[in-house]
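Left out: one protein chain. Kept in place: all the others.
Up next is subunit A:
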Amino acid sequence: MLHSRSLKGLAVPLISIAAGFIIGAILMLMFGYDPIQNYQNLFIGSLGDIYSLGETLRNMTPLILTALGFAVSSKAGFFNIGGPGQYLMGWFGAIVFALNFPNLPTVLLIIGSLVCGALLGGIWSLIAGFLRAYFGTSEVITTIMLNYIALYFINFAVKNWLASKGSDSSPNIVKKASLNTEFLQKLTNNSTFNWGFFIALITVFVIWIYFNKTRSGFEVRSVGLNEVASLYAGVNVKRTIVVAMLVSGLLAGLGGAIDGLGNFQNISVSNNLPSVGFNGMAVALLAAENPIGIIFAALLFSALQIGGLSISVYSNTPSEIVDIVIASIIFFVGIKYVFEAALAKNWRKKQRKTPDGGMDK
């Protein structure tokens, strides 16, 4: 029973992924490109050698965390679109801490920066959670607004406080604050792979424990599945909403902090919200908000993005084809109800055949 349920859960994303690749292939054929060659290049360019693998893993690190953040709020029944803002705040917080305390011992400096970033992200999301719990303000609206407040506040802060005159970015953090160490660079042939990846994996495990083993995680799931029943059972629903949004923002903030320390080493003025915040939502949807699933979904998205770069290097196929594949996958996940209805038919037939399955239905 349980076994078949998880199998069924896997079927929808797998079909969606296959369908996305097929759509990509059809389009390439229509415009005269070779899909097999391109998919091969995509694969080699993302996972084919140790350097590409390093890049892919580095690129998936913040995706994992923004996806986890989205998943936590979503489990509590909220649509937290604030991932980009929370990620930005996390990035900003980590860089500010690292720039201000360069003389701290390495471990303290890194932990301090990560915590500072995560907390800023958490506070950013907490604002939306608080407004939602106590005033009923739609978290969709507030998180979108908070995204832009974060973007422009950080642009302002970078220009006026962090950057030297005439520059658009902060100075680089000291080397020891970086998550990108020589050891890992050597190991991955000078890729940008950094320790953040392992922090993200540990976080996935922690969140899995949180949902499946802790009291607070159980409350978040209960409230998300049925707020009225939770209220009736005595759960403090308002506090649970605030907690869920806080955890959600902490995760996205941590994603930003890791990217800041591991990938960018500084923070610059930017025109747009970081796409990793939005892609995290797509990753979470593809993974059906399952923490373990998020690792694989993030790997796929990251591999497509990194491998997509080499498509246009080795052939004249535009690398945007990858965006079409990604968009198609999300589209098919979105219409999963169609698949589920089709699968459910088959499934019911099989279930009825089991000796004890039919009676009580």
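Points worth noting:
One rule holds for everything that comes next: a contact is a pair of C-beta atoms (placed from the backbone, for glycine too) under 8 Å apart; a residue touches a chain by one contact, two chains touch by 3 or more; residues count from 1.
By definition in this document, contacts and distances are computed from a predicted model.
Its record in UniProt calls the unshown chain "ABC transporter ATP-binding protein", which is the match among "histidine kinase", "Formylmethanofuran--tetrahydromethanopterin formyltransferase", "ABC transporter ATP-binding protein" or "NADH-quinone oxidoreductase subunit F". Checked against the full complex, the candidates A:Asn41, A:Ser125, A:Ser230 or A:Asn279 give a single residue touching the omitted chain, namely A:Ser230. Note that of A:Ser222, A:Gln265 or A:Ser328, the residue touching the chain absent from this view is A:Ser222. Where subunit A meets the chain that is not shown, the touching residues are 1-2, 212-216, 218, 221-222, 225-226, 228-236, 345, 348-349, 352-353, 356, 358, 360-361.
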